[in-house]
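The complex is shown incomplete by one protein chain, all other protein chains being positioned as in the whole.
Order of writing sets the labels: A and B. Residues in every chain begin at 1.
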Amino acid sequence: MPTTSPPDAGLAPRGAGGQAGAAPRPARDRDAAGLGRPRAAAFVTPALLLIAAFLVFPALWTIYLGLTDYRLTGLAAADPQMVGLDNFTDALKDDSFSHSLGLTLQFVVGSAVIGQAGLGFLIAWVMRNRRGALRRLVEALVLTAWILPSSVIAFLWIALLDRDDGTLNAALHTPGTAWLLEHPMLSIIVFNIWRGTAFSMMLYAAALGNVPPSHLETARLAGASGWQQLRDVVFPRIRGHILTNLLLISLWTFNDFTPFLLTSGGPEDKTEVMPVFIYKLALSNGELGFGAAISVLMLLINLVIAVVYMTLLRRRKEDAPA
Amino acid sequence: MADISMAALTKVYPGGVRALDGIDLTIADGEFFALLGPSGCGKTTLLRTLAGLETASSGSVGIGGRDVTALPPGRRDVAMVFQDYALFPHMSVSDNIAYPLRIQKVPGATRREKAAQTAAELGLTDYLDRRPGQLSGGQQQRVALARAMACHPQVFLFDEPLSNLDARMRLEARTFLKRLQRELGVTTVFVTHDQAEALALADRIAVMESGRIRQLGTPAEVFRYPANTFVASFIGSTPMNLLDGQVAGGRIDVAGALLPVPEGLEEGLAEGEKLVYGIRPEYLGLAEGPAEGALRGAVRVVENLGSAQLVTLEGESGFVQAVVDEDRRLTPGEIGHAVPRRDRALLYRDGELLNRAPAESGPAGRPGEGEAA
Partner (left out) sequence: MSTEATTDLEKHSSPGRGGPPPDPSATGHLAGLAGARQAVRRIGFYVFCCLLLAFFALPLLWLACAPFDRTPTITASLPDFTLQNFDTLFDNPYAMRSLGNSLLLAAGTGVLVVVFAALAAYALSRVRLPGRDALLYTLLLLSSIVTGTAAMVPLFNLAFELHLIDSQLGVILVLTGGLLPSAIFILKDFMDGTPRSYEESAQVFGASPLQIVRHVVVPLVRPGLATIAVWSVAQVWGNFLIPFLLLRSPEKSPAAVVMYTFYTEGGQPDLALISTFSLLYSLPVVLMFLLVSSRYGFRFHGGIKR
């Protein structure tokens, strides 16, 4: 298992070392039920085995595959050869890879960072002091978009954007506009904003609820305008939530496979974001080794986002008990 | 029923924090005993070590003559009432009270009967089918007590029994608790940080600081003769005045005021020796005019205590507080003369008490006793 760290010195029942700054009453570490370590280990093992088999092992295997010329069929399928870092250098030089990376960047920035976070915050801010039917209706609709299965959502949008009978063309009086063909990237960006805004909305609503009303009232008594209140009172208080939100939705959008259901990467690879690119390369074209190499690059990007997030979170936690 | 004995009990947490530092203590059968001290003094650790929830690093614990140091909590025959009562929210009052019996595999019908019986003793009959969440704080406390009583343990352990109640309920519950302990006659140890609670409830008090017992005695002893300046400043609803002084011609010179030496201490004092003169605000009277042996100061603050007033004087010796009669008219700025009661004045040398408690006031030995010459 992934634990390679040395056994903790603070574990010895009467040990005097290790554990800097142990409180007189370390409530966190009280074995309140008298479970004991062997039983605790037995409790943890089944979960760890499943995680090891179906999460850790595939991740490691991805790295290995990335170093081979493994293919789904043919000679290389029977006897894959190590090709070292060739797949990676090929990927980085490959036009279709950089094309896909660029599209993914557009997709993440447009739909998550600007779209979901912006719209989510706007809704939370506008609705912050409202109770009643209007707010409940807005929240219910936004949440419905979030919880429905992606296959259903995808078809709803295909129907909405249909060239001949789509509801959108009927509503805008633009008959014959094939949105998914003429504006494919814009379509999946708007689609993803629609689908994912709920998370940001709820997070910001919770964050705004934590801004003490007395702070806003102090600002208002001093004559601050709405924008000044936002800048001077609200943003400094919810900076941590903004960070959490941006990193999580970026991570999720980066790994989102749903655009495939809408456009299958087309037309002419114009919506071939990274997950779709990998799927087509590895499982449709059978280039498993090359696909794995790109998966590794994707894992690396995920890792960077996650580490940045956790470092910032930890730093904030250390700052917090001041 | 049983006595409790602790010998050289020490608890060191990983990281080197000594929560208990060589505690020697014997608690008599049927005694109502308080562990008193500020937070972090080790009182809760001591209680949890008695319960078996913490393992002592060294030393031993005996209950009723049986060495229980290595026994798990369930086999020590003690019952504990937690600060938050720890009533299981998913069980009815009846099931909560009967839980210890369920563990002892008592059949269901007998269990319910016993629970109803115990509940009746504490006036909980009407609430047997309710959930703990539907009860008031006082009722929850009584359910917790009933659960502790149901298994007829040798020892009760209470962790801050009154701290979760509001101020008015607390007084009521205090009286109730004392009566219950008298009736049951079970050896009871409780932890509190509230000196008034300890004084009111306990037969004997151990005042603790950083893992050690600083004084052990009856409430009267601890209040009248605090063994050291730590206990002196900790006990009492208004803190004791502790003033720096010097022996001068058979008197104590406190910033120019010459105060009489407390009775029985005239012998062992050396001229010019530096001492701390202690007097409770309750034992300082405010003279009508300039008086001999009085602490002089300007009235700075007057606090109404209801039936009395707490006056803070600022003089040469710093701030001195005195409790005066409710009828006395005082205006800030006027000069007051505070005269101590000689039979209540205390002297401390190097933080330890010089006065000797009268012999009949209790069996317990105090650290610092016998140092007075």
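Please note the rule applied: a contact is a pair of C-beta atoms (placed from the backbone, for glycine too) under 8 Å apart; a residue touches a chain by one contact, two chains touch by 3 or more.
Remember, it's a predicted structure, so these values are computed and weren't measured experimentally.
Novice: Would you mind spotting which of A:Arg220, A:Arg237 or A:Lys270 touches the chain that isn't drawn?
Specialist: Considering the complete complex, A:Arg220 is the one touching the chain left out.
Novice: Of B:Met80, B:Leu162, B:Leu177 or B:Leu216, which sits in contact with the chain we cannot see?
Specialist: In the full complex, the listed residue that touches the missing chain is B:Met80.
Novice: In the complete assembly, which of B:Ala28, B:Ile103, B:Ala220 or B:Ile335 touches the absent chain?
Specialist: Residue touching the chain left out of view: B:Ile103.
Novice: Could you list which residues of chain B touch the chain missing from the display?
Specialist: Touching the chain left out of view, chain B contributes residues 51-53, 72-75, 78-80, 82-84, 86, 88-90, 99-100, 102-104, 151.
Novice: Could you pull out which residues of chain A are in touch with the chain that's been left out?
Specialist: Contact residues on chain A toward the absent chain are 1-8, 10-11, 27-37, 39-41, 43-44, 46-48, 50-51, 53-59, 61-62, 65, 122-123, 126, 134, 137-138, 141-145, 147-160, 162, 164-168, 170-171, 194, 199, 202-203, 206, 220-223, 244, 248, 251, 255-258, 261, 264, 274-275, 278-279, 282-283, 288, 291-292, 295, 298-299, 302-303, 305-307, 309-310, 313.
One rule holds in what follows: only the chains that are shown with their structure count from here on.
Novice: From the mean C-alpha coordinate of chain A to that of chain B, what's the distance rounded to whole Å?
Specialist: 56
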